[in-house]
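As you look at this complex, bear in mind that one protein chain is not there, while each of the others sits in place.
Here is chain A:
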Amino acid sequence: MKETDWRFRVAHREAWIGLGLALFNFVWWFAFAYGLGNRPVEEYTYIFGLPDWFFYSCIVGFLVMVVLVTVVVKFFFVDVPFDEEQEESR
């Protein structure tokens, strides 16, 4: 009776993954924006016309997150039923 529903184990793992992704997202965003962005404006380089800090932080950062989310969902997320199966809940 005390046995945890197997679907909850899946759900808990996926929630941790979500937290991890958000942390990674933040670090990437912050490091490029303020790591590169705090130089004097004259030293900025421009990629596709955009300031380098912005390009890496927001454009590349966004693309990286899209790839990561896709990979995580395709390979690590498990398809579970949401409705109760009576036999299994015992």
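General observations
Operating definition for what follows: a contact is a pair of C-beta atoms (placed from the backbone, for glycine too) under 8 Å apart; a residue touches a chain by one contact, two chains touch by 3 or more; residues count from 1.
As a working rule, contacts and distances are computed from a predicted model.
Only one of "ABC transporter permease", "Sodium/pantothenate symporter", "5-methyltetrahydrofolate--homocysteine methyltransferase" or "Protoheme IX farnesyltransferase" fits the UniProt record of the hidden chain, and that name is "Sodium/pantothenate symporter". By the touch criterion stated above, the residues of chain A touching the omitted chain are 1, 5, 7-8, 10-12, 14-15, 17-19, 21-22, 25-26, 29-30, 33-34, 37-38, 41, 44, 46, 48-51, 53-54, 57-59, 61-62, 65-66, 69-70, 73-74, 77-84, 86, 89.
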